[in-house]
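Have a look at this one.
With one protein chain withheld, the remaining protein chains of the complex are depicted in position.
Entry: subunit A
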Amino acid sequence: MTDLAANDPLPKPKRDIAPVLLPIALALLMIPLIGSTSSWLTLTAASLAMGMMIFIMASGLTLVFGLMDVLNFGHGAFIAVGAYVATLVLAPFAASIQADSLWINLAVLAPAALLSMAVSGALGLIVERVLILPVYGQHLKQILMTTGGLIVAEQTLYALWGPQIIPMPLPASLRGSFILGDVAIAKYRVLAMLIGLAVFIAIQLVLNRTKLGLLIRAGVENREMVEALGYRIRRLFLGVFMTGSALAGLGGVMWALYREQVHASMSDDLTVLIFIVVIIGGLGSIGGCFIGAILVAMVANYGGFLVPKLALVSNILLMVAILMWRPRGLYAVTSR
């Protein structure tokens, strides 16, 4: 233990960069395996875009767990709700979506995404008050309640919109790819990457540069202490929960545009995927969630290209491998 002089900067925690290197190493390792550089670049871009979308959906879940020890099995419902709400805006304005101007397209897409986020966020408020508050602190009941909530939400979507798959075409200006030499990168993937990166940076800035973020991080680490200092962590939690739900809604819109279709069952498939991401990243860690999302997307894309048969179980294998290396995920932030 060294003594610190008054003017010395506070000792910084050691940065743990091994997890950051993991996706980079994985990507580099794939170059010789895939063979052609152009398909490698396309696949890498695809995995980054997919990873960003998964990250947007999963970020709320990991924070909610980290902050309040609440395991929300109904998180997927917000994704589906977001996608369905976007169709409410996109369907009447189908003509402007097909107009060949980026600005007209975005003028319709942006309100659709905002409305989805607002509705998902509001739904988050209801879910938190009605389903999670009564069973606060009881894991088993939380899982049961939120699973019930997922069923009800999914079935309500079926009842309101019908069981058929709703097409959700990409705007005209986002179709096609940027061609650089012999590398083709889909335009929409670039947009998805940009949005995902923006969300990641925004979350990091809020968490690391504001008082609110300081309280959230402190709450993740030690809830009782923050409460003892007089902050109303319940309200903080509600805010995080609603933000997480809204982000899931945004992710739902992006995912629906990516697949160009909407269906209530999308919540089931994505729930499994985001659970894997959250486990890999370490519950409660935004950075881990980000890396986990990219890893899952990389394994899905590279795996799908190299050994299509293995793609089914590749995510499970990835999870097993990571948990063997770090039993509590890439970054273990909570003491739980």
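Just so it is clear, contacts are C-beta pairs under 8 Å (C-beta built on N, C-alpha and C of every residue); 3 or more make two chains touch, one makes a residue touch a chain; residues count from 1.
Just so we're on the same page, contacts and distances are computed from a predicted model.
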Q) UniProt protein name for the omitted subunit, picking from "Heme lyase NrfEFG subunit NrfE", "STAS domain-containing protein", "Amino acid/amide ABC transporter membrane protein 2 (HAAT family)" or "Hydrogenase-4 component B"? A) "Amino acid/amide ABC transporter membrane protein 2 (HAAT family)"
**Q.** Hidden-chain contact residue, picked from the options A:Leu131, A:Met168 or A:Val333
**A.** A:Leu131
Q) Which residue, A:Leu41, A:Leu170, A:Ala297 or A:Met319, contacts the hidden chain when the whole complex is considered? A) A:Met319
Q. In the full complex, which of A:Ile34, A:Leu71, A:Ala86 or A:Leu330 touches the chain missing from this view?
A. A:Leu71
**Q.** Residue numbers in subunit A that touch the chain omitted from display
**A.** 71, 73, 131, 134-135, 138-141, 143-145, 147-152, 154-156, 158-160, 163, 268-269, 271-272, 275-276, 278-279, 283, 312-313, 315-316, 319-320, 323, 327-328, 336
